[in-house]
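What follows is a short report on a single structure.
A single protein chain has been removed from this complex, and every other one stays in its place.
This part shows subunit A:
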Amino acid sequence: MSDSKHNQRGLDPEVTEKLEQQTSELAKSVETGDYAQAMSIINDLSEVRDQSLYREVGRLTRSLHEAIRNFQIDPRNAEQKEALSKMSDASDRLNYVVEMTNQAANRTMDLVEESMPLAHTMRDEAIELRDEWQRLRRREMAPAEFRELYGRIDKFFVSLTADSDVLYRSLSEILLAQDFQDLTGQVIQKVTGLVKEVEENLLSLVVMASHVDQLTGTVHEIEEKEESAEKGLGPQMKANERDDVVSGQDDVDDLLSSLGF
């Protein structure tokens, strides 16, 4: 009973009605010995089956199309609009994310690499002046040295003002370089939405295919395909909830020392 209910799922009521009607006609023709009529009813039956399959495949294709067509993003300015309009598929969009994050990372590192020597120079000069200043406070300084220190402190204030301006500008540019997150976030959310929709449609396709297999009695041998840990698997999700994955450097260190490394 539950089996027949399961078989009905996915078929249009129209189709099942036709099926029922033709089955009784078929039984009648066989009973009355009208085999020619029986054969033609069997033909009709398989045609009904084929048609319902075509219809289902058509429906799935349409919803897949729809999912891809709905895959759009609101650009903020003309430049982004142009960039986005050139991208027709998800892989283009994800490449765009890679490119934007790459650009932002490099821009940030450029600014950091420019800023670091400035911070170094400031620190080094401050340390020297601090030591000199302490000598002065301990009254260990000759008048000539004292005059020189005055001049150095003057110069230090001038360069400190200029360098901290440069540092401040770099920091605010680093801040601005993070604006990729807004657009890449949008792109990734859209791609996630698309993947989800396609996944759902594929799932119905699989269900339908298994239904077809049931009707036709086909059995598939499916080989289990395992990911290659040797090639690398990439970052693992939900590491905290899993036993086979480490959740941080402490875990790695514990594991390695438990092995005697």
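Here is the rule we go by: contacts are C-beta pairs under 8 Å (C-beta built on N, C-alpha and C of every residue); 3 or more make two chains touch, one makes a residue touch a chain; residues count from 1.
Assume contacts and distances are computed from a predicted model.
The subunit not displayed here is recorded in UniProt as "Two-component system, chemotaxis family, response regulator CheY", chosen from "Aspartyl/glutamyl-tRNA(Asn/Gln) amidotransferase subunit C", "Two-component system, chemotaxis family, response regulator CheY", "Rod shape-determining protein MreC" or "Branched-chain amino acid ABC transporter permease".
Residue in contact with the omitted chain (choice from A:Glu113, A:Asp179 or A:Glu199): A:Glu113. Interface note for the absent chain: among A:Val30, A:Ala105 or A:Val207, the touching residue is A:Ala105.
Of the residues in subunit A, those that touch the hidden partner chain are 102, 105-106, 109, 112-113, 229-236, 239, 244-249, 252, 255-256, 259, 261.
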